[in-house]
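With one protein chain withheld, the remaining protein chains of the complex are depicted in position.
To keep things simple, chains are lettered A, B and C as they appear, and every chain counts its residues starting from 1.
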């Protein structure tokens, strides 16, 4: 039996609690939040769980094996550090930390103490992303050309981070998971339409080796909700529309074949257009699979790399940091 | 009666010819193309029109009042210059010229010779764009925050220009027409997946004063066709989906109101979400209105500025030139 | 405080329980179901509520003021009758009863005992239907011409009723609520593709005075889910697509004006096509409003007619009965 404490019971915390509670050999024994309203909600939803407004009651408790940190990002480092120092495994909300340096310290500390640290990159546990990964791995798409993602709606303005830090971690984690190459540079542009200087609309380009390119369009101020990713390979092309209730993923037998033996002006482009195919996508709740995965890793003392381990979190934070620097120069490329 | 010669009878030329022919006091007397197949098509479609493979037969003819240039962009400058020097009004396909300097020379020449020069920015004559302009002018959207456009499909690879020069002139012309401010800087990223070094996917950010920002996503290698523009104002937001057969424009009574009297952490954001409205859009063929407009300008000797005059063409070329420079540095901002 | 017993805890029962529990002055004290698995689920979800497999423990309990009957339709009459005879208000799942005669007996019994009986026509409490009703009442659509509804998907085959009894009660209740005239006749066609003789696809036409016509297409065996209603009036037309996450209702300023002063062959038809408008729709859970309405009626001892009272339930049952007779003759009209 693994005993859990959860710090933070705001928007996402209840989902974390519900899913950890759903696992057979896990107990959630304690929930902490500074906000009395949050604790009130927790007391209704989780009768019998200990409630506290003191985070150290969780990070320091001798009865707790693992901690889930579901607070604003500015508190992630301090809380995770304390928990790791006290011998607890840690599950941290995305984005992992406020800086890459903090992420590196946490990874080091976890390794030293032989503890698991994992970042809540929920999307890579969705049926859609797992299916796309599977399709890429079979080679059906061929070499990847680009990844182009749009994640916009009339969203909640965050006070402490801009729209890239809020929304792009989803896309960056997915991109990292799907594209076999490592990103090498970032260019970001955007605008802040209100006086606190935090971008509410932004556009991120990520460069990879071999001309692979990724682009992410994030926006808190859109009249319509869009969650669409284009993923184009040499052989086939894929569209993932996460808002479709059915047929979220469509694979098009479309593309161009280029024979350019005689130089630019004799370029022979032939266009292919064939059938489309929409594979069935598993509907299991992603967070359920993700927390089960965390528990499995703890139980198996599996020290190997994982799709959402500290290094995966670190990779996203490096791109976020680079995007901030690029934003300041209105798009100048920042090497990773 | 205005007598017209048309140079270039490839993909778009037939539409130009058909629309000029449709105007009462216009005659198309001559069509030139180097390609014998093009002339063969022209002979079938336009019995009675003189055909030639010699462009100077048109630019130099004493019987011709006006010339439409529908060739690849590399030839625009030379042909337009010759026509203007021979006293002919000129209608040029987009993009206007290969360089801003060429555009400036043509504008100067036309003004000196009291001739009209116009660029085929067809989209600003569509019912959709005219309606959006009308809506913006009434103030219904409030101050503009951003313009975000996506124009992608499995498109024809051009040999002489990249995807920005091919597709973005549409969006840049529309953007210039709709946004009252003047663009001040450009950042562009993209990738060329084939060995001729021309980008087939690219992302363009255009900066304006007052935090207005525009973004344009163009792509010749997309499995699905998308032609969507988000246009967000302080009061309302607009979505234009040009692929919708009906209800192309939707105006959302949505947005956020921000009261930030007490600093970032006391930011009070209130969200508005009301009705949606889709105005009826005029279905008249845009090119028909555009060529009629060109003829009206010639007839009225109207020397004032026009939405698609040489200066409008020049503005687009300046942004295209800047985008090329920015692409070379992988996104560094280029002032206009 | 009103004390409730709920009979039936299958697919829909938990929603009923949750919503009654959510009302301040209501207690759900007892849940009955013959199925031990259902009771097990109830014990987890509703700790503290008494559980039983004996329905008479609820219909006969002196401590219970009102009963919700959420069982298969074949048991509605007997259970409702017992509850009413024991002085309890009754909330019955749709369809109200298995026969019109049963419905009439229950209405009479409730009136005699001054008790409320209500049928769970949830849809008429949705934001969409309430908004459509409001629009019709303002006269914006003009006189109604037709109501055409499609409700199909790969649905659960019911064992005891055909697809009309399962799905059409939604549409019939909505239709009754929206169309001011009373239906006069029914024609139904359909087919049963499996050997138990229950139609799994069926088409229902309902005739009204003044040439108003309604049509309902219900189907358990469709590859795609459709929930769309066309509602056409003399002045404007409305489309309600319940699967749209936003903009569920669209009102089109479209139609025809006919001047036929000189007979058929000189009929002058002029077509109108104007703006489209999508009003904001309230998102409150319909069942929450409905159960609150039931409680209000009990508290106010409000004896007047209600949109989902016994008479509303009876009207639907009469049409269902007529549809069964019409199905047997493959479409012959049955007067109501």
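FYI, contacts are C-beta pairs under 8 Å (C-beta built on N, C-alpha and C of every residue); 3 or more make two chains touch, one makes a residue touch a chain.
Please read these numbers as outputs of a predicted model, since none were measured by experiment.
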item	value
Among A:273, A:300 or A:328, the residue in touch with the chain that has been omitted	A:273
Residues in subunit C touching the chain absent from view	145-146, 148, 150, 152, 154, 156-157, 159, 185, 187, 189-196, 198, 201, 203, 205, 207, 211-213, 215, 217, 219, 221-224, 230, 232, 237-239, 250, 252, 254-256, 258, 260, 263-265, 267, 269, 271, 273, 326, 329-333
Residue ranges of subunit A at the interface with the undisplayed chain	246-247, 253, 273-280
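Operating definition for what follows: only the chains that are shown with their structure count from here on.
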item	value
Farthest chain relative to subunit C (centres taken as mean CA coordinates)	B
Approximate Å spacing (C-alpha centroids) for the pair subunit B, subunit C	53
Distance from subunit B to subunit A - Cα centre to Cα centre, in angstrom	38
Subunit B residues counted as touching two or more neighbouring chains	273
